[in-house]
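One protein chain is absent from this view; the other protein chains keep their places.
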Amino acid sequence: MAPAGRPGAKKGILERLESGEVVIGDGSFLITLEKRGYVKAGLWTPEAVIEHPDAVRQLHMEFLRAGSNVMQTFTFSASEDNMESKWEDVNAAACDLAREVAGKGDALVAGGICQTSIYKYHKDEARIKKLFRQQLEVFAWKNVDFLIAEYFEHVEEAVWAVETLIASGKPVAATMCIGPEGDLHGVPPGECAVRLVKAGASIIGVNCHFDPTISLKTVKLMKEGLEAARLKAHLMSQPLAYHTPDCNKQGFIDLPEFPFGLEPRVATRWDIQKYAREAYNLGVRYIGGCCGFEPYHIRAIAEELAPERGFLPPASEKHGSWGSGLDMHTKPWVRARARKEYWENLRIASGRPYNPSMSKPDGWGVTKGTAELMQQKEATTEQQLKELFEKQKFKSQ
Amino acid sequence: MAPAGRPGAKKGILERLESGEVVIGDGSFLITLEKRGYVKAGLWTPEAVIEHPDAVRQLHMEFLRAGSNVMQTFTFSASEDNMESKWEDVNAAACDLAREVAGKGDALVAGGICQTSIYKYHKDEARIKKLFRQQLEVFAWKNVDFLIAEYFEHVEEAVWAVETLIASGKPVAATMCIGPEGDLHGVPPGECAVRLVKAGASIIGVNCHFDPTISLKTVKLMKEGLEAARLKAHLMSQPLAYHTPDCNKQGFIDLPEFPFGLEPRVATRWDIQKYAREAYNLGVRYIGGCCGFEPYHIRAIAEELAPERGFLPPASEKHGSWGSGLDMHTKPWVRARARKEYWENLRIASGRPYNPSMSKPDGWGVTKGTAELMQQKEATTEQQLKELFEKQKFKSQ
Amino acid sequence: MAPAGRPGAKKGILERLESGEVVIGDGSFLITLEKRGYVKAGLWTPEAVIEHPDAVRQLHMEFLRAGSNVMQTFTFSASEDNMESKWEDVNAAACDLAREVAGKGDALVAGGICQTSIYKYHKDEARIKKLFRQQLEVFAWKNVDFLIAEYFEHVEEAVWAVETLIASGKPVAATMCIGPEGDLHGVPPGECAVRLVKAGASIIGVNCHFDPTISLKTVKLMKEGLEAARLKAHLMSQPLAYHTPDCNKQGFIDLPEFPFGLEPRVATRWDIQKYAREAYNLGVRYIGGCCGFEPYHIRAIAEELAPERGFLPPASEKHGSWGSGLDMHTKPWVRARARKEYWENLRIASGRPYNPSMSKPDGWGVTKGTAELMQQKEATTEQQLKELFEKQKFKSQ
Partner (left out) sequence: MAPAGRPGAKKGILERLESGEVVIGDGSFLITLEKRGYVKAGLWTPEAVIEHPDAVRQLHMEFLRAGSNVMQTFTFSASEDNMESKWEDVNAAACDLAREVAGKGDALVAGGICQTSIYKYHKDEARIKKLFRQQLEVFAWKNVDFLIAEYFEHVEEAVWAVETLIASGKPVAATMCIGPEGDLHGVPPGECAVRLVKAGASIIGVNCHFDPTISLKTVKLMKEGLEAARLKAHLMSQPLAYHTPDCNKQGFIDLPEFPFGLEPRVATRWDIQKYAREAYNLGVRYIGGCCGFEPYHIRAIAEELAPERGFLPPASEKHGSWGSGLDMHTKPWVRARARKEYWENLRIASGRPYNPSMSKPDGWGVTKGTAELMQQKEATTEQQLKELFEKQKFKSQ
């Protein structure tokens, strides 16, 4: 095993993908650590890296143990526009944590950046690229193994990110949080993929905002776009672990249940095994997850693809494939659940007979530039909230 | 703050309850650590305590931070009948871990024992009490603050546990995993409560097997039973964080979704706030959770009862009550969710339109003494499994 | 076939039941004719008998054709307390219509009375028996074949009805609209059955208010009550064709969907075949339906029990058992539905993904004697409605 601090000793991300290996990504940090008590919903910033490093380290460890080959630095939205001066310390510490844990297994460190909060008001290429460059400097200093530009709703901004990151000479992956309808300006997935590859990304795909099924539809459109343009890139998918059949093009944030009522939408490990198989069949080789992906979901990817990869992850010592561990249970009807056929065909119940199965997404037709959509520096006032409640009441009728 | 190892420096469990304080229990260990990769479903034993102490310590820390006043030793089913000689090391290490974390906040250490695997075949009082006494010896050596006998399906065995534990001179709490229909021999909850108190328990109630609503119904029946018998005890509830409107008297283990398809049943934080309030109104003052209770569920108890207690838990620094942190969100319709009325009235969707809301529990009428119900030493054979599958197929028609 | 007007020429109701024959009742008149445009919801009175006799005759014809052996006079709630003087003409005409259609097949005419609107305010035995006697006089004059006292929520009033009807010398059947919890004064089903038989009823059972499954549970309790008391009577069931798993003891009227949103609860023909079989197995030999039972539901009873009875109803010429008629369909996947296994195992979808599966019944704790429960002579005023709406709003929180 390569010692920590000497990343070069491991096979790089492109080397792996080019040889046909499956690379397993990691899972959810913000949402998972919110539930563990270390991240604040609404802000969604990663200050836990410096405030509670043990909690962050433990989550990295769980993903490593579950089979992840990538430790993404916990730097989501940690840039000057969101966290002021604190962001730099957070990012440096996040790199160290990721490197420390990666060193304990066969994992690479990926430095991650995401869309800015200012793009939708000021499409100021220079200013936005400067934000990206600042983050890149930390990643270069800490010598991460590769870079990920993720969670972009607009391909234009994603292209700026890629253009900035390739200056480092490190491999660049780029994923957008879009569905089959394309980016929020209406650019279809196939076209998004083409632009990202032309900008220099070696790996492209989607992350967040939609469930595995919808996300793979989007990746398929991206793949077809590349083929039509005779371009090549590795494919990557990191979807939600939430079922979102009822989302519109803006994804799960507009669901009335976001972010504190998503529980009944969480995918089972069997849903994720199905996802892993379908992703693999589609040709995706970088397979991971985003919000809602707990360690056991990542393990499910590793278990589903164990025949192709030839090994199981460490955490499988505590898991029998397809429920086989249940054959030790006392009750015979629980023992009878110790098989693939049972879990694959079970239509699981919600236990919520007074609740519906689908929701109507919010999204009130407020458009780009509308005052209500401006990022605020301070908490919404009582008066502003009252106005919003009235508007919501009206919209839901 | 009292130093670890000198538990007496903190107010004891009875002192707290007698002064009317709310004591917040902790949450789920087996199920939560299974998802994190450290516990094997089917066996459900706590060897993680010695194999991966960091993972166990971190979970204790999260509950402490969420507001728990009790660190239960992670010793569930760790006794000679389930773990052979290893159990003793596990239990000693579990006590040390619990004490270490309890020392970082206002929490007590509770040593926990549960029903044996042999009661249903051999109602051998002497042999069973010996198993309990062995565990008690470790707790006495490690000087835990009080004792909990939990997860009993039969009041007779629970009484034996209480009778054994009180010999230590420490306060004893006793909870049964029963619903309003009573124990598996048909003893009603009120009668169970009476017997437990007469045996010496100072705190009685329910844990596991049923959702908060059903569990509080059971506690209410216990309370009424005590009142009718003119007995007094403190009330305790540690229910599932899963909705179980469809369970029969044997609880959630018989649900077809147990244990790998329970996701859509997970309670939201708002469900738990409702539970905390109802428990409080019923007079329950030891309020915690069992399987499925994550740190954010425990925090929800602490937040709901903050007006009565006068303070919030540490983890609330990362949580705005009733979603108030969302007032910083970019999208106005998400900001409009930053209030109690929204979350209290939302009927959350499952995102699973092809699934039902309720399940028919398994349980094939196999009865006490049936060979199929015997605890096995070895994994079920292929042939045995095949017979079970056939039986299951037949039963579900 | 016996000529109309000479009922004696057919085998009487008791003769049939005593010889072990299955007697198939009829179905829904008020609810079915409301949907066809001839009955007003809220009033629920049968003036259609004189206003639109063709519509009523046609519905009788459909039930006869579907296999009904009983034409109940369409006289539900047609008594002095509800319809003033008009009731007498309605009842006489209803008898003539029932007789006319019964004469076209193997059906008897049953005169029906139901609970009064005054019992819950004035338990005036003399006055109530007088109302029953007035109705009986018309039935005696029109020489119906037997009598049914149905839709009683209180066994005391049902007993008064039976005591009045047996004076005619005709066989008397008595059904209550209760569930397993018993009558609205808390008298359990077994005790209700005993009192009705002691009062002189030859046939007893339940009608309306609950679905087939729940209704058969109630009949089972009645049967056990009779057995315990060493009494004998024929059993009868005429449940709703609506699924009511969520009802409390007052039945479907308290469901928020009553009466204009019950559509998704309607039983399929396959649900009714299951009901017919279970009723038969329980020993019920008078098997029919109440609100929601359309002609095809009655046909389903006749088809399920065709092996026992030895013949199919006339309407089966237009129906293939278990969907066999579909074998002529163009699409192969529809042809593949032409079999029992398909329909028996299909979990039919509601097509309503934004709706729940269960409702919380209304019922605001207003009790007997409360002014709000008084039968009104005039339509509720605007002011009264406004007060009710406020109350409803408050209750549903």
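Per-chain residue numbering starts at 1, and chain names A, B and C are given in the order in which the chains are listed.
Keep this in mind: a contact is a pair of C-beta atoms (placed from the backbone, for glycine too) under 8 Å apart; a residue touches a chain by one contact, two chains touch by 3 or more.
Just so we're clear, the structure is a prediction, and the values are computed from it rather than from any experiment.
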item	value
Contact residue for the chain not shown (choose from C:19, C:330 or C:383)	C:330
Residue in contact with the excluded chain [from C:20, C:186 or C:351]	C:351
Contact footprint on subunit A, counting only the chain that is left out	347, 349, 353-354, 356-358
Those residues of subunit B which, in the complete complex, touch the missing chain	246, 352-360
Residue numbers in subunit C that touch the chain omitted from display	34-43, 54-55, 58, 61-62, 65-66, 117, 211, 242-246, 253-270, 294-296, 299, 314-315, 317-320, 323, 325-339, 341-343, 346-359, 362-364, 366, 372-373, 375-376, 379-380, 384-385, 388-389, 391-392, 395
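Here is the rule we go by: only the chains that are shown with their structure count from here on.
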item	value
Chain of greatest Cα-centre distance to subunit B	C
Touching two or more other chains - residue numbers and ranges from subunit A	246, 353-359
